[in-house]
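A protein chain is absent from this complex, but the other protein chains hold their places.
Presenting chain A:
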Amino acid sequence: MAAPMTLLLIVAVTIRAVLYRSGVADLVSERVEVVSPLTAWKRVVEGLALLDLGVSPYSGDVFHETPLIIYLFHFLVDYAEITFMLADVITAVALYMAVKDYNKQVFRKQKYALEADRYPLDCLELIRSPGEMYYIPLKVYPSCSTCGLNNAVIALFILSTVKGNMLLSAIFLSLATYQSIYPLTLSAAALLYLMQVSPATFWWFVAQYAFMYLGSLLVLVGLSFFLLGFWDYLPSVYGFILSVPDLTPNIGLFWDFFAEMFEHFRLFFLCVFQINVFFYTLPLSIKLKEHPVFLIFMQLAVISIFKSYPTVGDISLYLAFLPVWSHLHRFLRNIFLVSCVLLACSALFPVLWHLWIYAGSANSNFYYAITLLFNVAQILLVSDYFYAFLRREHHLSYGLYLKRKDGSEATLVLK
């Protein structure tokens, strides 16, 4: 599998380099669907300029990335394009290796279950065959944003979790959380997976993991303070993510809603929206405790839909996982509607932006409507995959053709 992967990587890197050199890069780096106030490259350059002048890069409301990023780019600013390409390549390779490992484990479990005769006879068609198991993630987009680095860290976290390495998993998770707070929800999935791999007493395990995680987080925060010299990056980065003061339009749900909010209710709705991101962790973990990798996929999707400043980079991370669940296609009910709506929304985003900002014939409601539709389609996609996954698990335990007690055909309903 290494040869097609390398070939695909080379092709992807070439396409990306060509696109970057052409005029497309300038156009795309301005689009609000691709860059957000958190990840825009122009803001990183601005922060670097301020740092060179000796002023804190967080003064003025321009720069909202973490100090480690700014120090990384302090040395790499001339090679920014290569850095982003490298980050994407790391993401692709890490996801590929993680999925390969995961597939091997799924195979093993399936073989044992077949030998132990745990599957009813009529669901042999549901068993996955080696032919379907290839997966090569493909992400090519010439955006100039630090989203690529975030994705690389999350991909490395997934790789280290799947390989069963607790220390590395905790370290990468703390790095991802340090960048943007939301990957914290992935810790539940990591714990569930690592407990499956190396069973131990629950609380001791959690304590170990939490210790490693908090320790590395403290190290990162301390390192930032040491490099920067003052604490004002905490409100600028984390305060910015949590309190959403910048209402630039993006493909998320926050901006137009908070643009029309009265000050009196702002804190309340802010809490409601932010809790929404973290809220699904507990129920999903309880339901999917046997399947932590699917839980990771669901959590990534929930994060990239409900976070405060999403971009298409976040979406591409969880969409890269979809080929892993290609065996669920026969149970998906809404895939046609969802793909039509996603396609139409992606085409309508630039059209309505043009009509709003340049032609002046539309207003922000048009663009927010398309944002809402896009997010609804994403939620429908994720819940459809969830339904398909659970249905397949049900069939594996209870047989493919369900019959009620009196012998008539039954249907499954997801409550």
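Convention: a contact is a pair of C-beta atoms (placed from the backbone, for glycine too) under 8 Å apart; a residue touches a chain by one contact, two chains touch by 3 or more; residues count from 1.
Here is the rule we go by: contacts and distances are computed from a predicted model.
Engineer: The chain that is not shown, which UniProt protein name from "GPI-anchor transamidase component GPAA1", "Armadillo repeat-containing protein 8", "glutathione transferase" or "Trafficking protein particle complex subunit 2-like protein" does it carry?
Structural biologist: Spelling it out: the chain absent from the display is recorded in UniProt as "GPI-anchor transamidase component GPAA1".
Engineer: One chain isn't shown here. Among A:Met97, A:Leu355, A:Val376 or A:Leu396, which residue touches it?
Structural biologist: A:Leu355
Engineer: Which listed residue, A:Val55, A:Ala259 or A:Cys340, touches the chain dropped from view?
Structural biologist: From the options A:Val55, A:Ala259 or A:Cys340, the contact with the absent chain belongs to A:Cys340.
Engineer: Please output the residues of chain A touching the missing chain, sorted low to high.
Structural biologist: Touch set of chain A with respect to the missing chain: 336, 340, 343-344, 347-348, 351-352, 354-355, 358-361.
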